[in-house]
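Here it is, the structure, as structure tokens.
The complex is shown incomplete by one protein chain, all other protein chains being positioned as in the whole.
Every chain is named by a letter (A and B) in the order it is written, and numbering of its residues begins at 1.
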Amino acid sequence: MAFRKTLLVSALTLSMGLAAGSALAEVKIGFLATLSGSGAALGQDMVDGFNLALEEHGGKLGGQDIVFLKEDDQLKPDVGVQAVQKFIEKDKVDLVAGVTFSNVMMAIAKPLADADMTFVGSNAGPAPLAANQCNPGFFFASWQNDGQAEVMGQFATDRKYKDVYMITPNYQSGRDQVKGFTRFYKGRISGEVYTQLGQQDYSAELLALQAANPSAVWVFLPGGMGVNFVKQYKQFGLMGRIPLLTVSTVDGSTLPALGEAALGAYAGTFWGPDFKNPVSESFVAAFEKKYGRIPSQYAAQAYDSALLIDSALKKTGGKTVDKKAFRDALRAADYASLRGSYKFNVNGFPIEDFYAFEVAKDAQGRVSLKTIAKPLTNHSDAYFEKCKY
Amino acid sequence: MDTSIAQAGPGRRFPAASWPVCLTVALFLLLALVPVYSALADSPYVLLQFSRILVFALAAVGLNLALGYGGLVSFGHAMYIGIGAYCVAVASHYGADSGVLHLVLVLAVTALVAAPVGLVALRTRGIAFIMITLALAQMFYFLAVGLKQYGGDEGLPIRQLSHFGALTGNHAALYLALLACLGGSLLLLRRVIASRFGLILRASSMDARRVRAVGTTPLGYQLLAYVLSAELCGLAGFFLANLTAFASPAYMAWTASGELIIMVLLGGAGTLVGPVVGAAGFLLLEDVLKGLTDHWMIVMGPVIVLIVLFLRNGLWGMMSHSREDH
Partner (left out) sequence: MSPQLLFMQALNGLQYGILLFLLAAGLTLVFGIMSFINLAHGALYMMGAYFAAAAFRHTDSFVLAILAGLAGAMLLGVVLDRCGFSRLYPRAHLDQVLATFGLMLFCNEAVRMIWGSAPIFMSLPDALSRTVIVLGTPYPLYRMLIIGVGLLVALGLYLLIERTRIGMLIRAGASNRGMVSALGVNIGWLNTFIFALGAGLAGLGGAMVGPILSVQPGMGDSILIMTLVVIVIGGIGSIRGAFLGALVVGLVDTLGRTVVPALLSQSLAQELASTLGAAISSLAVYVLMVIVLALKPEGLFPVKKR
């Protein structure tokens, strides 16, 4: 049975290889995201956002027909590497985009660099790729991972909290976020607690926090961990008593599950659904109409990366063969983004504004994010000086 | 098992006309043709795809020695894949990139870890053995996640691959080396299983008390089988690191160990070539289903259940009928 399967796959591959050689005026984009397993909600948001942009432009970007190839990395780095190798060798894509999680991003950086493939990132932005492992072909339309923690640090400083109690899972991203926060918050850190990845019950940590009685609490607990923590924070009666500063914990993907339990929490990121510029407003309206939910920032990031690609293709007349010209066009970022205006730094990461939000009810009474401050303007990441190429 | 006890006598050549042997040879011939096809059709991706399949086939063959023949259901064998990969990554991190050094390091470290782990785990049997191997694997997983100087959960990129002169980084060479290792390990296992050692191992998996009653202690044989199976997984990890140029704690997750067990069972535990077929079948099925729908797991699940319910001895076991003791 194994060789029957081998024959079938070989036959399919051969026929697809023959067919692929015929397309001409089109651009192939390989989109890698986590579409199964625990991170699937974010990956799905990203795909939805990108697809919305494609739909609004009639399936074209920059006037070119887009062949949108999607692959699921299952949150496994080796599967991500195989998917990227498939994009490069088999599908012969013109650029790779997406990537939900940082560990997959780190794994695919080398095959992308070896193939000199242009990459437009829509979420993950790990520090090494902003520092000495930067690449002239990589453009991150989202943000460098530390940015959201940094804005919360600045927010905490602006609000003059005497001390902050920090809780995050015990993994690389968590540690990076702690460093980012303390880069901008100069007060006292009254507690630094590392929880287990995937931990569900935080009652022990909440009791200890209660006993420490800090001026503010800062957490980085993405996905289900965040939903667990915020629900339990509310039940301990802490929400509203001690300000809760969050990063990647309350956003469009987790607020539907939290509902009113999250009201009053603070968050920091580069975009919110209540932004008042025309691109953002039309994006939010179209997304709500098509998918029936408030878009999360992950959908917005993917949508914006599509707009970025559109602007670059318009500049090069739809051609990607001249890699340098295409990359220069991407670097120009000459388009109206839903975040407002931004520029690319030398390492391919944006220099952009970061905002602070509060979880509140929007005009329609739904629980959403409300912009309350802009602690960081034209903010560069902390690593770009190490980028030399 | 396709080498029955009756045929285990010394000096007996394999029966040339039996079905399983022909099928195995044909399978290896087909696998050897993959680089040729990939060069002709200008599709390097196929080579990479099959390299990944061979990595897991090698690991599954290793697990099969412990699980299929030794009756030791280890839920932590992916840990050795991770250890193999990290040996390459860490050595390369410090600038030592000689391929031979990497190999020696992988084999040595794997043995150093497998021996005490095996000793601790083999004090138990049944579900307790499964849980202990799982627990010990989780410990190594958390250790890898916690080591931030080696990337932690974000993994460790490998800048310099194992240096083997002009063949460094050559995908076809990697593939053929993998195929050679796989073939070699199958031949080695065939020898081992047919020997006195293999006899005692299989007997211990059926009824350890009787083995003790005839005056032999199974522990030494089981431990040796466990370490040998770990070595094969470590070797698979060495190849995986060179294939992906990356080492990550995700290689050691308990779900990875679970998938290894599935590959072995799918192909047929206790058969020699079963794990190869199981690994190939599992990974190819995954690829095909992923291409069809985002919700491919909803098909994968029932497929596994049905195979267990109806194919008593896995895909390979179903094909090789010349077996008496099942």
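The criterion applied here is as follows: a residue touches a chain if its C-beta (ideal position, glycine included) is under 8 Å from a C-beta of that chain, and two chains touch if they have at least 3 such contacts.
Quick caveat, the model's predicted, so the values are computed rather than measured.
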Residue of A:68, A:236, A:335 or A:384 touching the missing chain in the full complex: A:236
Which of A:254, A:320, A:345 or A:368 contacts the chain that the document leaves out: A:254
Hidden partner chain, touching residue among A:203, A:282 or A:378: A:203
Hidden-chain contact residue, picked from the options B:18, B:138, B:160 or B:216: B:138
For chain A, residues in touch with the removed chain: 36-38, 40-41, 44, 170, 192-196, 198, 200-201, 203-205, 207-208, 210-211, 223-225, 227-228, 231-232, 234-237, 253-254, 256-261
Interface with the undisplayed chain - residues on chain B: 67, 73, 120, 123-128, 131-132, 134-136, 138-139, 142-143, 146, 254, 258, 261-262, 265-266, 269, 295, 297-298, 300-305, 308-309
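Please note the rule applied: only the chains that are shown with their structure count from here on.
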Rounded Å distance, chain A centre to chain B centre (Cα mean): 36
Chain B - residues contacting chain A, complex: 26-27, 30, 37, 41-46, 48-49, 52, 145-146, 148, 151-155, 157-158, 240, 243-246, 248, 250-251, 276-277, 280-281, 284-285, 287-288, 290, 294, 296-297, 315, 319
In the complex with chain B, residue positions of chain A that touch it: 1-3, 5-6, 9-10, 13-14, 17, 35-36, 71-72, 75-78, 81-82, 85-86, 88-90, 102-103, 106-107, 109-111, 126, 133, 170-173, 175, 197
